[in-house]
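A single protein chain has been removed from this complex, and every other one stays in its place.
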């Protein structure tokens, strides 16, 4: 399951996608919009993507993770469009017979996705200001 | 949410328990019964626990994780009794503003739980044999 | 004094009991309790050597001094998760 969606992410489906009778460890990472960054209050985020390339890169990440870590399955769902505070923008699932590999792969996947997949977020503050976030975290 | 339950774990509730407007990263680990261990086929597991001490130790683990890692919340639900192949025996949730801390804490929690919390599993093979598992992994 | 011993998993199966009342001398330690159990139930000896013990739901060492009506847990190597 490698998808870009425009409405709420079904996190239970992402988890179910990586669970199997041979994967004793299933890991689900969910990233969502924080309301507060220090003193600043976020109203919502707007995400956009280079759709065809983003899907291609996410599929490549899944394959790289499966070759570099002892894992069996990867699911990645990214939401675009408007995402309100507290809602999930990204869900990553990893299934593995080895729990340590699942943690390592999950951590690597979200780190690498944030660096390599052509998706951008625009931060809309409650102050009325907004800006594209163009710095890698 | 620190619980020992005797029926299916509600993994969505564990995830929801650690999601908040200040925790941008939520991690859910689900451990389930593998059907195959090499050639051997597992029919089911039976778990038992020293209930009062297991709950006490799980609460201590949650507090230690919150003091040692930059995380906000921990949820641990362990299932006891009969757990069929493919069903979850353990779910651990971690909520944090920092995704790396969430991964580190989740990994530490499951490792430490497996070493310190008085819960035991009896492996029941399809061959009809069964045995208590008394080796740390 | 009398302590309440709780047994789990293989310990429970080998002893055929999930709970025992054990009479010990005053000021007896966990080490004394282990010796008493190994003498009385030789089939438990191997498991005793691999196990840890808890008093009032807290892991303790062999030197731990027991008291009357203490709750003692016989904890074989754990395998939760």
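The first chain written gets the first letter, and so on, giving A, B and C; residue counts start at 1 in each chain.
Note that a contact is a pair of C-beta atoms (placed from the backbone, for glycine too) under 8 Å apart; a residue touches a chain by one contact, two chains touch by 3 or more.
Since the model is a prediction, treat every value here as computed from it, not as a measurement.
Under the touch definition stated at the start, the shown chains contacted by the missing one in the entire complex are A. Remark: the omitted chain is touched by one listed residue; of A:26, A:62 or A:119 this is A:119. Within the set A:73, A:89 or A:107, the residue that contacts the chain not displayed is A:89. Counting the whole complex, the residues of subunit A in touch with the unshown chain are 31, 47-50, 52-54, 56-57, 78, 89-90, 110, 113-122, 132-137.
One rule holds in what follows: only the chains that are shown with their structure count from here on.
Centroids built from CA atoms put subunit B at 23 Å from subunit A.
Separating the centre of subunit A from that of subunit C, both taken as means of CA atoms, is a distance of 49 Å.
Subunit A has no residue in contact with two or more other chains. Of all residues in subunit C, none touches two or more other chains.
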